[in-house]
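The structure that follows is given in the form of structure tokens.
Omission of a single protein chain aside, the complex is shown with its protein chains in their original locations.
First chain written, first letter: the chains are A and B, and each begins at residue 1.
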Amino acid sequence: MNAAPSVTAPLIEAHDLAMAFDVSPPWLNRVLEGKPRLLLQAVDGVSFSIEKGKTLALVGESGCGKSTVARLLVGLYQPTRGRLKFGDQDVHATLKSPQGHHLRRHIQMIFQDPYASLNPRWTVEDIVGEPLQEHGMIRDPAARKMRVAELLRSVGLNALDMVKFPHQFSGGQRQRISIARALGTEPEFLVCDEPTSALDVSVQAQVLNIMKDLQRERGLTYLFISHNLAVVRHVSDHVGVMYLGRLVELADKPTLFDRPRHPYTRMLLDAIPKMRDTGRARTPVSGEVPNPLDPPAGCAFHPRCPHANGRCAAERPHMLEQESTRVACHAVEEGRIE
Amino acid sequence: MSLLQVKNLVVEFPGRHGTLRALDDISFEIAPGEILGIVGESGAGKSLTSAAIIGLLEPPGRIASGEVLLEGTRIDNLNHEQMRHIRGRRIGAIFQDPLTSLNPLYTIGRQLIETIQTHLPMGAAEARQRAISLLQETGIAAAEQRLEHYPHQFSGGMRQRVVIALALAGEPKLIVADEPTTALDVSIQAQIIALLKNVCKKHSAAVMLITHDMGVIAETCDRVAVMYAGRIAEIGPVHDVINRPSHPYTEGLMAAIPDIEVDRDRLNQIDGAMPRLDAIPNGCAFNPRCAKAFERCRLVRPELTLVSTTRAACWLHETSVEVAA
Partner (left out) sequence: MTRWFHRTWHSDVAYSFRQSPVAMAAGLIAFACLFCAVFANWVAPHNPFDLATLELSDAFLPPLWLADGNPKYLLGTDDQGRDILSALMFGARISLMVGLASVMLSAAVGVSLGLLAGFVGGRLDAFIMRVCDVMLSFPVILIALLIAGVGRALFPDAPSAMVLGVLVLSISLSGWVQYARTVRSSTLVERNKEYVQAARLTGVSSLRIMRRHVLPNVLGPVMVLATIQVATAIITEATLSFLGVGAPPNSPSLGTLIQVGNKFLFSGNWWITVFPGTMLVLIALSVNLLGDWLRDALNPRLR
């Protein structure tokens, strides 16, 4: 990802990850109506790496595959192609082996919906203590209770809250409980799937601040999924932009926001309502995200791209290293965009 | 004369543990053709305000006191049948979820034509023409063919365009839009915001835009009202409220929003959370979370007072009371 060789190997390395879902109609329908099998290519060849202690943000609109990438990284899905490495272990191979259980300690996830991510029938103590119990880290119930108290305090909640149920907390507090749960096993890598999208602005600020503090204190590595570029600007070190299952641009944060290369990135940045520079006429982008079941040939963005040519409609662009950015765009490669 | 006047509106929910005051003495006005934004976090009462105005409050919620006037006549005390005539003809509505705003069983053409004929005296052919022109205005290509399509054949953004067309069908003077772009992707959001602005200007319709997204407010609205715990904290021209907020809550809110253009290490956070309806503090509702609160804030509720160009409900600006118009 950088031009100069890194001193330490990255913590996470994803190479050509792909995930296809079988969304075929039931067998009987296929036979009777002569319909073919249908595959949804949710992720189609995504490669990136994340260094320890850093945050990579993945942005994109609905259907771009970022949530699928998140689930691939924590082992909830098995990729149909490609490889994922954590340190020097192959994640999916290890997860299938007996060492897999131990690996799960190091990788955790925080979800988007604060209402569905906690079991409504369990107390907070049970919820936060479950990973500890599952991994046999603290067998003594009293010691476990103390650890749960410690975890709750570290996210800014009162330890006495552990006897309560999730519905007694607000959305922001529930997200904090989710964070406390995720930190129980002392993971090194945290995948955050739109953790603040469902929260109000002021609550979002609290949660983002906590996440940043925790990262600094514990040297955590984050993969941060979001559709909100402003939040991404605040939390990330590197940013990857996804469109229809493919990475179109990957750069460090200042470069991406100051000098975006890919037409889609530019369009996204332009589409965000600005608060200070208001009232100026903008050219809203045309078209909508195509159906992922039937992606356009060649470059997935070409139907909406003002710079598309014949090659774009026929040939899929590969990620090219250009200075410190990686872009998948023929127009950029050919120098047609400055 | 104002198009819409809301005066001292109070909405209550009688319940098991006592009566909850969800909207506590709200007053504002919308001029003809103006776009007013109502912004606030969840629980502030923005959607309730719109529901109260269009008469769609879910029981046991009810308007306990106050008035809502549309073009000078009261509409809050109308019965169901009278309100039905107002809705669609004089007030149009756009809701958040385009999926549930349209009836999945009928073609959009039928829904459009039905709405047009309900509110305007037109024959079927004329209504159909109007439906086509509305769809074209809202940017739907091949409008004539698409009249025969069902809602599920449209994408999210397209559906929202149809909903906007439906809202305009009766030529209303006021459109109430409740989080119209929240469920849409960013790029589509931009399109819909631009569309809403243009089309409403063309039809000289005023808009009451409810959202939690300050960016959308900044792009679209002329004036904005910031709501907190069922009350209006600040109201004024949009650039003034955003760039020079007078109320500490607005200040805190603006500082908490991550900025796409500027790097910041820490976002300003307002500690605590919006109070629940059954636990609203005495005096100013924001006082427990306010860094600048003093004794009076805890005892007496502030009224909206003029502070240069905006009006804020805050005792910090008490001295401006004498200057108020």
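Here is the rule we use: contacts are C-beta pairs under 8 Å (C-beta built on N, C-alpha and C of every residue); 3 or more make two chains touch, one makes a residue touch a chain.
This structure is a prediction, so every number in the text was calculated from the model and none was measured.
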{"item": "Displayed partners of the chain not shown (whole complex)", "value": "A"}
{"item": "Hidden-chain contact residue, picked from the options A:117, A:196 or A:236", "value": "A:117"}
{"item": "Residue of A:55, A:68 or A:108 in touch with the missing chain, whole complex considered", "value": "A:108"}
{"item": "Of A:56, A:74 or A:203, the residue in touch with the unshown chain", "value": "A:74"}
{"item": "Which of A:15, A:52, A:81 or A:135 contacts the chain that the document leaves out", "value": "A:135"}
{"item": "Positions on chain A where the hidden chain makes contact", "value": "71, 74-76, 100-101, 104, 107-109, 111-113, 116-122, 127, 130-131, 134-135, 178, 181, 185"}
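The working rule: only the chains that are shown with their structure count from here on.
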{"item": "Partner chain A, residues of chain B touching it in the complex", "value": "41-42, 155-158, 185-191, 193-194, 212-216, 218-219, 238-239, 242-243, 252-253, 256-261, 263-271, 273-274"}
{"item": "Chain B contact footprint on chain A (complex, rising order)", "value": "61-62, 170-173, 200-206, 208-209, 212, 227-231, 233-234, 254, 257, 267-276, 278, 282, 284-285, 288-289"}
